[in-house]
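Encoded as structure tokens, here's the structure I'll be asking about.
The complex appears here minus one protein chain, its other protein chains still in place.
Per-chain numbering from 1; labels A, B, C, D and E assigned in written order.
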């Protein structure tokens, strides 16, 4: 079955990004297709590569990036939500005249249309948030 | 009167950072001393210089930075909370082997002791959060 | 010795205002800010509890938050006082401590 | 045609579970995750409402979230079913739509 | 259209205190271009999003309440508002802004977009959707 997932909250502060990660892993292990995960609201903050969690804690961003690398899950970060919160890739940083970028590997920045498209194309949509 | 302020939520998602900013401005205008504002939990996300809010919205980070420049308010970002969420100054980025940093002007990164010290040294402490 | 209690959440979404009111002492003040201002609407499912407390405890709302949410002054619990950010600052100074109900 | 309702908030902090239960239809399922699992504790101020719904509506809790919070299986409302993440995935697949009560 | 789905946007949060209401509206606006069968549900604190007379100058935030009135032009005209949620909050139907659309199937007659429904009707509406988006 095709499952789409939405993550609406940032890492560590709310459990949403953890719950979604475990759900996606379980769905993939069961043979379902999770073609895309859409990060919205504070969920875009999952995608910064600058986090340095304590050594005895899980690394939420790296967990997600690994899902992209190992299972080809498309991790899409909403551009409008990301700009409000300071999440940028190198292209956007350049275009906006910012002197740094912070998007992690495996994530890509795109528009809200990707969320609607995911709703249209999947059999089930599961939203994790606060 | 000496007033200390704590901001526990990030920009745009919750109103806390806006409310705190307006409170601090009003307190300064009334002649009170707001020596320090401490950013904790997701509040550390206020301090990224990479935000690009829509043109018709307020620029929360720049509003705060201006308070530091114009009124000498000490804007302290908790280092532990900041590392979990990917907020770094150039020194920390260098020390941790990160290839970018994002701390905005007027903010500085320090420890939780600065929060307790603020509680000890001020006459009133006001917490804004979710 | 009195406390300024701050509530910033809708009383219809969370139990925060209700818990705050149960912990107020005579002479304390409650300031409703952000989504907390909905707590001052009269005729709601929470307004009886609010009215039972107001009197011994002063009830304030932050006017900017009230206007933003389109709440008419005439719809508010009788005795509610409206303040701006300058009044907010005065309330903090006048009470011995501020407690945020987050 | 049935709905899987997901609730991730404590019913003692917010009215989310209560609202969810009022919008369930016979044959629907409610899955409690994260702080939502507190909604399955028996003998609480919300448990009567939960028990009145369970039966027509199936009640599930995510076991990892239950264990993390130290809730003993014996303390839960009778009829509550415990699932892991694999069971969570099955529930999503078995119902026609998933609705998150955020 | 084979791939037209029934989309429900669920609004349960008040505006301004958090950004969910505003960013949810941004999704609805973008989603309108996809020609799906769109409904909006306003229940619990979500009904506060539709109050009339919102003035945000005092908090320095953008007033987005007028945007709801523009949705009719994008064929988004099913606003289901729960009566019980209004009552619990001390609100009446008259406290909400008027939102209309022009019905292309009825000689462009102007009709109200807001439909007041009971909790039981809201439950029915939820149970008829293909995709439910909550924020």
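Just so we're on the same page, a contact is a pair of C-beta atoms (placed from the backbone, for glycine too) under 8 Å apart; a residue touches a chain by one contact, two chains touch by 3 or more.
Computed from a predicted structure; not experimentally measured.
S.K.: Name every shown chain in contact with the chain that has been left out of the document.
M.R.: A, B, C, D
S.K.: Touching the absent chain: which residues on chain B qualify?
M.R.: Chain B touches the chain not shown through residues 6, 8, 40-41, 80-81, 111-113, 115-117, 119-120, 125, 127, 129.
S.K.: Applying the definition given at the start, please give the residues of chain A touching the unseen chain.
M.R.: Answer for chain A: residues 12-15, 18-19, 22, 56-58, 130 touch the chain left out.
S.K.: State which residues belonging to chain D touch the missing partner chain.
M.R.: 8-10, 12-13, 34-35, 38, 41-45, 47, 63-65, 67-72, 75, 84
Here is the rule we use: only the chains that are shown with their structure count from here on.
S.K.: Show me the overlap between the contact partners of chain A and those of chain B.
M.R.: Common contact partners of chain A and chain B, which must touch each of the two, are E.
S.K.: Using only Cα atoms to place each chain's centre, name the chain farthest from chain C.
M.R.: A
S.K.: Please compute the C-alpha centroid of chain B, do the same for chain C, then give the distance between them in whole Å.
M.R.: Result: the chain centres lie 26 Å from each other.
S.K.: Averaging over Cα atoms per chain, report the distance between chain A and chain C in Å.
M.R.: Roughly 38 Å, centre to centre.
S.K.: Quick check: what residues of chain A touch more than one other chain, meaning two or more?
M.R.: 8, 41, 80, 125, 127, 129
S.K.: Give the residues of chain E that touch two or more other chains, as numbers and ranges in rising order.
M.R.: Where chain E meets two or more other chains at a single residue, that happens at 13, 16-20, 44, 59, 61, 131-132, 134-135.
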